[in-house]
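Note that one protein chain of the assembly has been removed; the remaining protein chains are unaltered in position.
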Amino acid sequence: MSEPILKINKVSKHFGGNIAVSDVTFAVEKNRIFGLIGPNGAGKTTLFNCMTGFVPITSGEVIFNNRKINNLRPDAVCRIGMVRTWQRVKPLSSLSVLDNVMVGAFAITGSAGAARKIAVEKLAQVGLADYSAKLAGSLSIGLKKKLELARVLATRPEMLLLDEICGGLNHTETASILQLIRDVREEGTTILFIEHDMKAVTSICERIVVLNSGVKLAEGTPAEITSNPEVIAAYLGGGFDA
Amino acid sequence: MLFLQALVSGILSGGVYALAGIGMSLVFGVMNISNFAHGDLMMLGMYLAYFAFTLLHIDPYLALLLIIPVSFLFGFILEKVFIHRVIDHPHQNQILLTIGLGLIMSNTALLAFTSDPKILTTTYSSSAINTASGLSISVPLLLSFVITSVITAVLYLFLAKSSTGMALRATSQNREAAQLMGINVAKMSAIAFGIGTALAATAGALIAPTYYIHPLAGHSFLLKSFTICVLGGLGSVVGAGVGGIIIGVVESMAATYISTDWKDVVVFVLFLTVLLFRPQGLFGKKGGQ
Amino acid sequence: MKQALIIALFAAFTALLPLFIGEENPYIIGIMISVLMMAALSSAWNIIGGFAGQFSFGHAAYFGAGAYTTLILIYSFELNPLIGAAAGMVVAALIALITGSIVFGLRGHYFALASIAVAEIIRLSVLNFEFTGGAQGILLANVTLWGLDLNSKTPFYYGMLLLLVVTLTVTEYLRKSKTGYYLQAIREDQDAASSLGINLALYKNRALLISALLTSVAGSLYALYIRFIDTSAVLDLRLSIEIILTAIIGGVGTLWGPVLGALLLVPLAEALRSNMIGDALVKLGLVSETSSVGIFLNDNLAHAHVLVYGIITVLCILYLPKGILGLFRRVK
Amino acid sequence: APLKIGFINSITGKEAQIGENLTNGAALAIEDLRSKGVQVDFVREDDGGDPKNALAAYEKLVTRDGVIGVVGPYTSGCANVVASRADQYQVPLLVPAAAKEEITRNGYKNVFRLNAPADVYSRVLLSAVAPYKPKTIAYVYAATDFGVSTVKTAQVNAASMGLKEVANEKYQQGQPDYRATLSKVKAANPDLVFLVSYDADAILLMRQAKEIGLAPKAFLGAGAGYTTAQFAQQKEISNLVISATQWTDDVNWPGAANFAKRYQAKFAKEPSYHAACAYEAVRIMVDTAAKTRTAAKLRAGLKAGSWNGIMGPVKFADYSGFTNQNNHPMLVQQLQNGKTETVYPAQFSKKRLVYPFKR
Partner (left out) sequence: MLKIENLQAGYGEMVVLRNINISLSEGEIVSVVGSNGAGKSTLLKAISGIIRSSGTITFNHHSLTALQAHRIVERGVVHVPEGRKIFSEMTVFENLMMGGFLCQKDRTENLERVYALFPILAERRKQLGGTMSGGEQQMLAIGRGLMASPKLFLLDEPSLGLSPLFTDVVFKAIRAINKSGVTVLLVEQNVYQSLKISHRGYVIETGSIVLSGTGEELLNNPEVKKAFLGM
């Protein structure tokens, strides 16, 4: 077992009386694709927000590369190598698709030429090459998801937090994105992956954590998770046949 | 005594500020527009009150029954003809449009009514109730405070409870979705601007008997209205109401205990301090995304 | 590269103009100085307002900082105007940093209003203090200063031109650099920007600082040029609004928009102010000076020029929402 | 070539109201001149109260329109800026109504001023009440150039009379509520309340003074607001207020009463002192220019000449630091039963000052 890159230690987040995340603990090993699933409102996105400094943590700690990062600002989190995508996509609407990705690339280079090169490459990878000159705001929802992905890839993150990146894509497109994620992993990036498409999750993740109502319900390999009766009851329902 | 006098004067004059601030806040809230013509709309109310008084011999407070519908209609039309066209445009364009409209209104008034200020003198323009302890309570300010309170309460109930009020709020948050609920968003914007205009004009009319009427007279109230509605939290009627009274009292206290020339500075410093600790204003909601 | 060339050509052309107009035409040179100044101010504002999308309504404060610091130092300490201008930049920088630390936590309307509040505090303080000349303003009685003939317009013309060229070059450099991209990202979506590693406060402050420094230099030049300042001339909200108006009418967030805006608005305002339009109609023989129309124009156009300015503003916003530059883009 | 004279005025912006009085006064002067057969091309420019515009207007007038003399500008800021250029272009400037002392104190050869500067306002006002031996004084004034300048000189004059200052309140124009300020003044219980206000804030202040019961021995108004017809109409609050002015319609200067009558007929309102100043300044400028025809000779003509018209005797003299300054005798008036009565100096007045003030 290799060294964990990320440790979530008893993290809780309360919104007034609403407990979104409660005492969640798990660790992600380096260079893994790690799944985070759970019913709607389970606290997955909130956990991402806590890890990346967008909302303050109520209690507990987040440790990244042996460093406690509870109180880091979002931009600092990005600079130490952990980058997230947004479930509710956030394109830089009146910039072109290419410029959007260049903004990501500037995290690793100061030169516009180098940034452009990286951006062109990433756009080709996610299949948006034809759209580079379009305004990001005019993309359809599925294309915006791909843009989110290209933009974070351009930052060459050590760890990638993907929030429903395949939502709004059909099976064929999902398959190609999954392949892309595998490639990225090959280059040394660790991935934490939120997704409701169980086929995608089980086919790509090596380990999965299940949240339910803010509490960790289970953790294990895809096979263990999909056969866990509690998970089936709370999340999968009868409809899922892997 | 000085303290009590300052407090009473402050609260009462804060009442008119509040009304001006609420009108601004409503336009902010529903249309997401900073209305730089707000002061000029107040000026319109002042002239309406003045002409109602001199030509029709109607008391300015009574004239509200006339001024409110007339100015509502004016605002409604203004929205339909101009504002409506920039509703999807960047913010700065909307601001500039209202600046332009304000210039047109004030300079048309300048041509039509000349730059000589008009004075509206009623029997109670400079009358006060003097208590035994030496406290003086201005009669016109007291009257306008009462009217302001009633209007604020009615408006609050309208927005919170009536279905048009709800539709107005829905429009402010997401125009496209509001359309899909069957709300005529174009009409809602026009109504919102109409109400905002009516409130501005009412504030103008209320202050007319104790102020002077001049094409540029509204400008002194523009920044104040902004300050009030930001202080209270954009779009919050109650916030603007409270904000107005706070500003009135702070001004009055600052004039009494610091000095008249520094009182505006005190107001702005207070304003920034509030924003530093509560960026959404006193009554603003943090909201979701 | 291409833009740099255009800037150079523009600078060369503008630098040669006075040779054709000459010192004997101080009125025209004066108007051109106003155009260059407004172009520089509006371009400087564009860096924070147009690129970073932070709508500062308080830029008069930086202009005033330059103007007041320069004149106070000359008036009270007889310091060289260059030292005055440098000190003005320091003061403007301080104001920018303080403003930034207060207002950059705010978004949208709140930011705009807070920037007005800061500028108003400065204006009122200058008005209330004694050492600033208060409501009486500061009059610089000297006609020559450190060997500089203040009555000559040429130094101010080239001074303003140099400032404009510097501003444009800085803008162009920023636009194509990482900072420029980051500022635009901040304008579009602050959350997305910070999730991509952009330190919001750092970049906003940097933009405001650059913008404030350039603005303050314009203020210093203005003060020496007019030789009289008071709060209504250099610290008024109207000035801040005029700066924004120029940028928007030209094309906000573009390199040349503010310059175009100034080229259009300043001469237009002057033509309206001096009733040139009415005079031209008479000269062209379209209306006779003694006819009722002529008399009406003569009597009223003079009063109505701000009204006409307002109408033109409204028409521009309604029909040229992307500014003059947007018009060219559409044609292309 | 026709005779060309320029006129710079503030007809838009904050000063538009007073500017309009100047416009009317000048118009009447031109009418009178033309009816006397003086052919003049009178080029009018607006500065909107902005010194930058005033400078542009002046440069346009002297370099493009070819005027040989300029009347204006109205505001002190604009007049200051233009005055500092007059010697550069060698075209005489006659300032009709700006009060700032500096304007004629810098030794400019081409700058002339008709009206009395700011220090005279307080001097006449305090002299008028001096015989009644007031002890204390409070100042309430607008935070403008004129307000501050006037109060500064008033403080000097008051000190020399042995008056004790008990309150000093500077206010921003345009506020709706001065009650707190006035309550403070009332608490200080001064004999004299010295006010400087423009336009309508004078009415506001006096209304609220009545409301809170501020009643000193005298209200002294230095500044336009207390001399307007409108203020006079508000009898309830304006009665017995004393004010300083450059001109009144009942003064015994030649043509003053007639000017008032014709002005009233033409513009349907009473002339203010600004209108009278503008009228006289334009008349003097055009008359002299018609005789001299070049800028240089015009300057000499203004310097040498003397006039006696609706503003009384006019002579541009050099005295106590001023150059080309008309040593204009200011008047003190008091509102008595809705009528403006000149009460000081004795040689120009018909009525006596009523002291102390009572409501």
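By written order: A, B, C and D. Residues from 1 in each chain.
Simple rule for what comes next: a contact is a pair of C-beta atoms (placed from the backbone, for glycine too) under 8 Å apart; a residue touches a chain by one contact, two chains touch by 3 or more.
Small disclaimer: the values here were computed from a predicted structure and weren't measured.
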| request: For the chain that's been dropped from view, list the shown partners it touches. | output: A, B
| task | Could you tell me which of B:I33, B:V185 or B:L223 touches the chain that is not displayed? | result | B:V185
| remark: Where A:S2, A:N66 or A:S140 are the choices, the one touching the absent chain is A:S140
| said: Residue by residue, what part of chain A touches the chain that was omitted? | reply: 15, 18, 37-42, 45-46, 87-88, 131, 138-143, 146, 164, 167-175, 196, 198, 234-240
| note | Note that chain B touches the chain not displayed via residues 163, 166-167, 169-170, 173-174, 176-186, 285, 287-289
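The rule we apply is simple: only the chains that are shown with their structure count from here on.
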| Contact-richer chain pair [A-C vs B-D] | B-D
| request: Averaged over CA atoms, how far is the centre of chain A from the centre of chain B? Could you give it in whole Å? | output: 47
| query | Measuring from the mean C-alpha position of chain B to the mean C-alpha position of chain D, what distance in angstrom results? | reply | 36
| query | What are the residue numbers in chain C that touch two or more other chains? | reply | 124, 127-128, 303, 306
| said: Could you pull out the residues of chain B that touch at least 2 other chains? | reply: 107, 110, 261, 264
| Of all possible chain pairs, which ones touch? | A-C, B-C, B-D, C-D
| task | Show which residues of chain B lie in contact with chain C when the two form their complex. | result | 28, 34, 82, 85-86, 89-93, 95-97, 99-104, 107-108, 110-111, 223, 226-227, 230, 234, 261-262, 264-265, 268-269, 271-272, 275-276, 279-281
| request: Would you tell me which residues of chain D are touching chain C in their complex? | output: 11-14, 44-46, 48-53, 55-57, 59-60, 63-64, 77, 80-81, 84-85, 88, 100, 102, 106, 143-145, 147-149, 170, 172
| message | If we count contacts the way the header does, which residues on chain C are in touch with chain B in the complex? | response | 49, 55, 102-103, 105-110, 112-114, 116-118, 120-121, 124-125, 127-128, 237, 241, 244-245, 248, 252, 300, 303-304, 306-307, 309-311, 313-314, 317-318, 321
